[in-house]
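Missing here is one protein chain; the remaining ones are kept as they sit in the complex.
For clarity, chains are labelled A and B in written order, and residue numbers in each chain start from 1.
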Amino acid sequence: MADKDLGDIANVTVKREGPTRRQLFELGAGLGLMLTLTPSGAFAQGKSELTIAIPADLGGWDQDYLAFDLVGLAVMKNCYPYMIEYGVKDQDGAAVMDTSNIVPVFAESWKGDAEGKVWTLKIRKGVKFPSGNELTARDVKWSKDRAFAAKANVAGVYRMIGLTEADQVQIVDDYTVQFTQAQPSDLSSHIQIISLYVFDSEELKSHATPDDPWAKEWTTKNPQSGGAYNVVDYKPGQEIVMEANPSFPSAKPRVARVKLQVIPAAANRRLLLEKGEVDIALGLSRRDINDMRNSKGIKVISSPSNEFVFMPMAMGTAPFDNPKVRQAMAHVVPYDAIVTNVYGGNARRSTSPVPLDMPGHSSKGYPFSFDIDKAKALLAEAGMSDGFESEIAILAGDVAQERAAVLVSSAARLAGIELKITPLDPGTLFQRRREKTIPLQIASGQMWVNDIEYLLATSLTPGGFLNYAGYDSPRLVEIFQVLNKTSDMATRHTLFDEVQTILARDVPWLVLAQPHFDLPVAARVSGWVQPVDGLLRLRYLDA
Amino acid sequence: MTLVAQKLSHRKSAWHRRRPRAEISRPLILTGSVILAMVIVGGIFAPLLSGWGPEEIDFAAFLMPPSTAHPLGTDGNGMDLWSRVLFAARIDVGISLSAVAIAVVVGSLIGGIVGYVGGWVDEIVMRLTDIIQAFPAFILALTVSAMFGGSLFNLTVAIGLIFAPAYVRIMRSEIRALRVRGFVEAAECAGNSRGSILFRHLFPNALTPVLVIAPLNCGWAMLTLAGLSFLGLGVPVPQAEWGAMISAGAADVVGGRWWTSTYPGIALFLSVFGFNLIGEGFLERSEQQ
Partner (left out) sequence: MLAPVLVGVSIFCFLLIRVLPGDPILSIVPETATQADIDRTRAQYGLDRPLVEQYGAYMVGVVQGDFGNSIQTNRPIVDQIAERLPRTLELVVLGFLLALIMAIILGLFAARNAGRIGDHLARVGALVANSLPEFWLGLVLILVFFAALGIAPGPTGRISSGIDFEVITGSLIIDSIITGNMDALVSTLHHLMLPVLTLGVIVVAPMMRSVRASALQVMQSESYRCATAHGLRPNKLLYGYLLRETMVRVPTLAALVLGNLIGGSVLVEFVFSWQGFGQWALRGLLLRDYPVIQAYVLVTASFYVVAFLVADVVQAALDPRIRV
């Protein structure tokens, strides 16, 4: 749980032998996946079954038209065919995704040209969808045309790597597709890992109508399959049953059958796990999970995670427009109490707005500690020795956020700052976030691409969707533009360093912690691989 | 489901009922009052009865079982439970009483005026009352409080709004009954203005059924408030209120930490029970007349 000095890791990444991210990532079929095999056996096909309790049903089966629904995205990660994926590595004894290692799954190969502007996808031959249709380049092209038409998640992240028009995606032959970006990017493969999921275009076209050329109606209600798992039964609002896909081109999933049961109340999910009626319970509170560490028949899988919890301050509104006030706030947060109480000790303290484990992370990015006296002194310097009043907005129903808010608000009171806690429903929360009218809030982020360039794009430059603080630093924007065009590692790391110096001075966020991903499971479950995007990969599990 | 008795009362039949021998209305009212008095005293003197503030965090004691430092234990935020149970009495009892007071005053006024005046005003107001009564109570309360913010005042008004229609009906039917009985003609003959007839003659006579129902209503108002807070849509965080405490403690209970939900639950039950006893006593009394 101790913080690694991420400088070491950065050096390791830079001095890596062999291919850089830009070059060829052609690994033999299943090579990368050998890393995922658990000690209990190599290529045996599991006959076992897993039941997982999930907090909510997914909102729909159409990944192109789905809002940001983590349950939905996680389910779909497992049942849609994805072309490429990350490898797996060990970190602190836990298996996590290796973001420096891209592995083809449904693809046979994924190569970029020398510049990194034109990328070629070669698809494996003979892979079939459950309908019997073969997965070919036409399916990939149609799926990406659909994504551009949907103008949703995929279109959004494609913009980052310079893909904005459907005709930048070209069929070369039955099994080859080419992506021609407007500019080279260091982030291409990572973005494609998120985006290269494929629909059974023949099947969908058969359900299309003139009013609905992309078969949205049908796709929303009907489970899509063809990935590592196929959906064999779906009772809306109640359960989803999946079976391992015999045509899966990589190492076969070890668990043959997975049942996802919708159990909305967390207390009930916990009870079921303890009674042995489910094998995995998702979405439990830290406290529940801590209690279960010693329960018979249950073990808690704990992995370091890249999810970070932070409190952006509205830099455009008083009193948070004053840097001294922001620095004072940074001294008012009881960091250790938060790690201990809210996360039961299962979190790593954040030491920079740049997440731990991100190449280039440095603790110089956030030189603050819990110190009420320093806070008062800074407030006095800002001309606010009497303190001030403001509000903390949290998402209604989020227990961890509520607990953290209560702790921050209690501690702030000691410095004369009155913070009212306002739980908001999602609609109002998102609205106020867009309008940037939230003075102080608790939010969490998870960078699906483990790179500071991506962090800047999404969170620290104007226009970034996670930039709730309204942070606008001209120098940071300049740096971002340079990073966009540079792939020289030395230059990138110097710039990464400068980014954190600027962040330490400007303090757009209070950074709290990176909670571990704790998962309580039945003792017989193993094989967990911590995902960088928070979407569980069922095919690694064993029961 | 607890709005039933108030529906009943406006359908009071004219049958004369003879009551059973034992007179239990007095013990009922007495017991209920004693219980409530204890709760209210606990709430008023809370700062004296407890060593901790209701929102004061003891950083060294999160979710601890009852001990000498914390007689009822602490909750998940490190706050003392005994103190919170006591201070919550202020909120729960206070809001219930205020909400019912609002319902009684507003409902009776409207019902009385409308019952007296009659005509198309009566028709319109009764339709509006029907609409509010047919509206699912929770949705109404939630929407009103979401609209104006979840402050205690707005919550009180929202709950008062739910219970007001019943009083409109009661008052209206009482006033109409009284009109029929000739009080009004007599007063009018004597030259009294309409306003004074309404307020000085009719209301006092009609108030009885209203007052009979009010205590029961307070109990239901408290349960409604607790229910809303249980769903996370009631009092602001981290205010001490029994329903919110039960909700926060529900997950802890499963882990064997029973004190977080049990004590507030007992307090809530006792208070509602007190109101119900008084209400039953009043009902008993009124049926004897």
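Just so we're on the same page, a residue touches a chain if its C-beta (ideal position, glycine included) is under 8 Å from a C-beta of that chain, and two chains touch if they have at least 3 such contacts.
Note that the structure is a prediction, hence the values are computed from the model and not measured.
J.: Return the single residue from B:64, B:155 or B:272 that touches the missing chain.
T.: Answering carefully, the residue with contact to the hidden chain is B:272.
J.: Of the residues listed, A:271, A:382, A:477 or A:502, which one is in contact with the missing chain?
T.: Answering carefully, the residue with contact to the hidden chain is A:271.
J.: Of the listed residues A:220, A:322 or A:486, which contacts the missing chain in the full complex?
T.: Going through A:220, A:322 or A:486 one by one, A:220 is the residue touching the chain not shown.
J.: Just checking the interface: what residues of chain A touch the absent partner chain?
T.: 51, 59-60, 65, 67-68, 151-153, 156-157, 220-221, 236-239, 259, 261-265, 268, 271-272, 275, 277, 396-397, 424-428, 430-431, 434, 465-466
J.: Identify the residues of chain B touching the omitted chain, counting contacts across the whole complex.
T.: Its contact residues with the unshown chain are 1-5, 7-8, 11, 13, 15, 17-18, 20-22, 24, 127-128, 130-131, 133-139, 142-143, 146-147, 219, 223, 226-227, 230-231, 243, 246-247, 250, 253-254, 258, 261, 265, 268-269, 272-273, 275-277, 280, 287.
The definition used in the following text is that only the chains that are shown with their structure count from here on.
J.: What's the distance between the Cα centroids of chain A and chain B, rounded to whole Å?
T.: 47
J.: For a test of understanding, state which residues of chain B touch chain A in their complex under the given definition.
T.: For this pair, the touching residues of chain B are 55-57, 59, 62-63, 76-78, 146, 232-233, 236-238, 250-256.
J.: Contact residues on chain A for chain B in the complex?
T.: 266-267, 270-271, 285, 287-288, 291, 334, 337, 341, 396-397, 399, 402-403, 405-407, 410, 420-423, 425
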